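One chain of protein is taken out of this complex; the other chains stay put.
Naming follows writing order (A and B), and every chain is counted from residue 1.
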Amino acid sequence: MLDKRHNPLPGFGLTMGFTLFYLTALVLIPFAGLIIRTLGMTWGDFWHLATTDRALAAYRMTFGASLAAAAANAVFGSLLAWVLVRYDFPGRRLVDAMVDFPFALPTAVAGLTLANLFAANGWLGQFLVPWGIKGAFTPLGVVIALTFVGLPFVVRTLQPVLENLEPEIEEAAATLGSSRLRTFLTILAPTLFPAVLTGFALAFARAVGEFGSIVFISGNLPFKTEIAPYLIIMRLEEYDYSGAIALAVVLLCFSFLFLGAINMLEQWSGRFQR
Amino acid sequence: MSIELRDVSKSFGGVSAVDRVSFAIREGELMALLGPSGGGKTTVLRMIAGLEMPSSGDVLIRGQRVNDISVQQRNIGFVFQNYALFKNMNVSKNIAFGLKIKNWKRQDIQQRIAELLQLFGLEGLEKRYPHQLSGGQRQRVAIARALAPKPSVLLLDEPFGAVDAKIRQELREWLVTLHHELNVTTVFVTHDQEEALEVSDRIVIISGGRLAQIGTPREVYDQPANEFVARFIGVMNVLETEVRGGQARVGELEFPAPDQPDGQKMRIGFRPYAVQVSSDLTAFRYHAVLRRTFFLGVLLRLELELPSGLLLRTRMTKEEYSVQGLEDGKEVSFNIKQFRVLARESSALLPENEVQYQAPPVMGEHI
Partner (left out) sequence: MAGALPKRNAASNVQSRRGTEESPFVKWVLISIAMSFCLVFLFVPLVNVFAQALTKGLGYYWTSLTHPDSWAAIKLTLLVGAICVPLNVVFGLAAAWAIAKFEFRGKSLLITLIDLPFSVSPVVAGLMFVVLFGLQGFFGRWLNEHEIRIIFAVPGIILATVFVTFPFVARELIPVMQSTGSEQEQAAMTLGASGWQTFWHVTLPSVKWGLLYGVILCNARAMGEFGAVSVVSGHITGLTDTMPLRVEKLYNEYNAPAAFALASLLALLALLTLVVKTFMEWRQARRYERAQHH
């Protein structure tokens, strides 16, 4: 490891100075602004604004749908990662590349196309709506959009873990008489679980802040499909800065709690490794 | 016979890894599968276990053909090179795994674990996880886990490969003791000839996917079946000679070769200890200069250069060296009291790309 004092390379002062300046100007000052405005409120005001009935409904929608979507991704993402790592089949590489598509696609486009697909006359909606499965303007639509947005997380956290599993572990279980299913349940599943949980948490955190893909499909019906970020925008349009800020701070706190939880999870996943 | 292979071949995607190998292992035997890396010995072991299926030929365990029996049902214990301990389970749970699958009763499992922990000197470690164990401890847990369900054979893949040199010697002795106590048929793979000679009852030497020789350590050392075995086991001087007048000759050296026609090429091999050396120039018929002396501890290795330029290797104890008053550059006389005519191994046995086994004019490898 190099030490700054003994490193002959130039440019530390310049690059560090610029980094700090840019970081301060574009990230820290906006953050500070939000915090100062929050501290300007009394606790009573803040609590009142952050816990209106409509806000509570929006949190419920945001966190509930995010949880459902992250759970769906934990199941299907794990399956997808397993299939991509373990099996060879036509189109595997194409699918593997496409897993990142939700990362790359602007959320507005995702929302647009999903809303269209699940509408009563859409490609998928025309089969699903007669069965009572309505995507457009329902909480289910929100879950669908968030599942799309969070799809890469579980797959991409689990894939490297699966690739690095020693095949000998499974062979050892087999030589001891263990069936495939038993090996999976008693050895593979506990080994993979922390990675799945990390992916789940990442997908959940992403979903909580998501906005673009949902506004198209949910219809933004207050108390029904309205999500917290949308309510922030509503408050802003009413020039209710304090109301918007109170909601934003609640969302931010959740984001940071999650960031901390994810870090702890990652350390926990490493605990059986040397 | 505990384990038998009959004409077993295995190829991976058209590349032959094991080619028509047959041998049998007796009940209770401690057998080494020895050969250079990439020679197919691990594949042979994995086929016995059922982790690989032979492309052709039969594998028999206790007289029963097991080709169609899955690895789960073969009742073998397998110890992997990197041990493959279950990282999410502690020592007890690792050992109990195979017993639970065989539906042992709870008390029986507890009793068996206690028994094995004691036998393997692992008491007090039962709640530790694999990452909290030393290399030697991990290996013992791996063997205990493999032995727990009382397998009919124990298979070990390079069991001493992953531990450092100091513990290795200890583990070797321990494996021999363990084998004497349990008397379970044991097969282990190694690329280290010393290890194979020291530990095993018999050695199967495999090279280039083929069986080169099978025999006791004494047999393969004293009567190597061919030049490959001769060179792989211990050190051997190998000379390329040509027969003239009933003598195989190279440089000034002559070896009796009665009944051989003139012009016949012959390979002559002899161990370093077969070369007698004296500082008395009249003691033996050949003369050479002592080029270099290598100190290896109790033994010294000497390199002799003949007037014709041939180099020979020999060895001598420290005491004899000083009694004889030898030193580098001194002229000596010597004789070769034993030699063997080496069968030329067929080209299939030693693929042409295995350069390391092609003979320079004179050589000896290892120490």
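Quick note on the criterion: a contact is a pair of C-beta atoms (placed from the backbone, for glycine too) under 8 Å apart; a residue touches a chain by one contact, two chains touch by 3 or more.
Because the structure is a prediction, the values reported are computed rather than measured.
Summary of contacts with the chain left out: across A:141, A:194 or A:229, the touching residue is A:229. One of A:30, A:64 or A:160 touches the chain omitted from the figure, and that residue is A:30. Per the touch definition above, the residue from A:49, A:142, A:192 or A:208 contacting the chain not shown is A:208.
Note that of B:72, B:139 or B:185, the residue touching the chain absent from this view is B:72. Residues 1-4, 7-12, 14-16, 18-19, 22-23, 26-31, 33-34, 36-37, 76, 79-80, 82-84, 87, 89, 91, 95, 97-102, 104-110, 112-117, 122-124, 147-148, 151, 167, 170-171, 174, 180, 205, 208-212, 215-216, 229-230, 232-233, 236, 239, 241, 244-245, 248, 251-252, 255-256, 258-259 are the ones on chain A that touch the missing chain.
In this section, only the chains that are shown with their structure count from here on.
On chain B, the positions that touch chain A within their shared complex are 49-51, 70-78, 80-82, 84-89, 97-98, 101-102, 129-131, 145-146, 149. The residues of chain A lying in touch with chain B in their complex are 166, 168-169, 171-179, 182, 186-187, 190-191, 271-274.
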